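Below you'll find the structure I mean.
Complex shown without one protein chain; remaining protein chains in place.
What follows is chain A.
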Amino acid sequence: MSDTRNLFNRVWDNHVVRELASGQSQIFIGQHLIHEVTSPQAFQMLRDRGLKVMYPERTLATVDHIIPTEIQSRPFADGLAEEMMTAIEKNCDEFGITLLDLNDDRQGVVHIVGPELGVTQPGMTIACGDSHTSTHGAFGSIAMGIGTSQVAAVLASQTLPMSRPKVRRVEVNGELGPGVYAKDVALYIIRKLGVQGGVGYAYEFAGTVFDTMTMEERMTVCNMSIEGGARCGYINPDQTTVDYIRGRPFAPQGAAFEKAAEYWLSLASGPDAQYDDVVVYDAADIEPTVTWGINPGQSVGVSEEIGSVDSFSEQEQAGIREALTFMELEEHQPIKGLKIDVAFVGSCTNGRISDLREAARVAEGHKVADHVRALIVPGSQQVRKQAEEEGLDKIFEEAGFQWRAAGCSMCLAMNPDKLSGRELCASSSNRNFKGRQGSPTGRTLLMSPAMVAAAAIAGEVVDVREVAAPVGV
C-alpha cells in the first residue's frame, strides 16, 4: 500500500517516544534553539530540581531580542538587558551549551542564524521559546514555538508532551505579479483564513508559488504561520532546499550530505498525501499588502480602501471598531497616502540578505523623506557582512537610512529602538499589535521590505509597483 502520509505525519511518527498518561505523545525534539528572553527562568527550573541538560549538543543559543543595534559595548546601558546577557552566558557555560555571543560573528536573530548555519534541516523537530520558530518549517521540519516551562522540559529531556494537530494544505498556484513578495503572500493567507483560522492545524504551504520561491522567501511565509494561528507551517523539501543547505557549517558534509539529501527528499508529501483540509488560492489575486489594524489579519491590498465595519461578521465588528479607533483611521479610507513617521526593515520575518537587497533596490538614488526616521537592521552579523560586501550599507546610508547592527530591534522593541508616542511605522516585521513597537500608543503597518523602503522615501504608504521598476523582469 502506498504511504499516503503527508510530511508532517511522517516526521511526527519518526519522533514519537511514547504515549503519555494524559493521552498526549512524548515527542523527541531534534534541535532546540534558545535566546536570552525565554530561557533564564527555564535554567533556574533545572537548578531548582537538580537536573542536567540531557543533550547539550542539541541546543544552540544566540542573543537577539535585547541586543542594542547602536552601542554594543558592555555593560549595556540598560541594566536589565545586561543582567539577561550575563544570565545566558552563565547558563550556557554551566550547562555546556554553545552560545553565539555578541563577539561571535555568527550571532543574530535565532530564526535567521539557524538556517544560515545549516543547523535547521528537513525532517527535524525544532523547538524554541519564540513563536516564530515556525520559520524553520521552510525546510520541511516541524518547528514550534514554546513557552519557558517547555524550554525547561526540552533542556532536561529533549522532549515535549504534544497532541497531534490536523494538517491543512494551503495551496497557492500561478505566478506572483511584479512587486509582490512572500510577505504579501503570508499577509494574504492570514487575511483569508483569519488570525485564528489555523488553531488546531499545521499548515503545509504548497503549489507553484512556493515551489518557485527561494528558501528565504519560504522562511518569510512560514515565519508568519503563527500569525494565522497555526501550530507550525512547513514547505516540502525539494532541490532548492538541498542546494541551500549544502556546504553550511552545521550541515552534514561529503558522503553524509548525499545520504541526508536523499532522506530529506523522501519525507516530502507525495501526490497521494492526505490532509484534514485543503484551501486553494490564485497568485494573481495577491497584490502588495498592508495591514491597517491591530492584528495581522486586518490588511488590505495597497490599491484597496479600508473596509466598512458592516462588511465584517457581527463577531468581528467590535474588534474592527477598536482597530480603527486605535489606528486613527476611518472606514473607506484608502491605505495609500497614509503619512508615516518611521520605517523599519529587519526582524526574523524580513531581515535576510534578499530582503535588504530588495529594499536597497528601491532606495538606491533616492532620499528618505525629511520627516521619516528609517532604520535598516540586518537579521544577523553574517547578513550585515554580506550586505556590506555588496555595498548595500552605502546605498542605505546615502539615502538617509540608519545602518544598524544585528538584532530583533524595532519588531518588539525590547532594546532601545522604539516608537515614541503615536508614531506610525511602516515595518517589515510580523506583528502590528497595540504597543508592539515599544510605545504603548505607537502604530504599525506591516508590509514587505520593498514597500517599507518605498514608504520611507515617499513619506507615506505608496504602491512599490508605481515607484520602482519591478524586480526580476
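The definition used in the following text is that a contact is a pair of C-beta atoms (placed from the backbone, for glycine too) under 8 Å apart; a residue touches a chain by one contact, two chains touch by 3 or more; residues count from 1.
As a working rule, contacts and distances are computed from a predicted model.
Student: Write down which listed name, "Iron uptake protein A1", "ABC transporter permease", "FAD/NAD(P)-binding oxidoreductase" or "3-isopropylmalate dehydratase", is the UniProt protein name of the chain that is not shown.
Tutor: Per the UniProt record, that chain is "3-isopropylmalate dehydratase".
Student: Which one, A:His32, A:Arg404, A:Arg431 or A:Arg465, makes contact with the chain that was left out?
Tutor: Residue touching the chain left out of view: A:Arg431.
Student: Which residue, A:Ser22, A:Ser73, A:Asn103 or A:Gln239, contacts the hidden chain when the whole complex is considered?
Tutor: A:Ser22
Student: So which of A:Thr135, A:Asn223 or A:Asn295 would be touching the chain we can't see?
Tutor: A:Asn295
Student: Any idea which of A:Met124, A:Val167, A:Ile306 or A:Ala406 touches the chain not displayed?
Tutor: The missing chain is touched by A:Met124.
Student: Using the touch rule from the top, list residues of chain A that touch the missing partner.
Tutor: Listed in rising order, the touching residues are 14-18, 20-24, 26, 28, 30, 37-38, 40-41, 44-45, 49, 51, 54-55, 58, 65-66, 78, 80-81, 83-84, 87, 121, 123-124, 129-131, 133, 144-150, 152-153, 156-161, 163, 165, 195-196, 199-200, 226-227, 229, 231, 252, 256-257, 259-260, 263, 295, 315-316, 318-319, 412-414, 431, 433-436, 438, 440-441.
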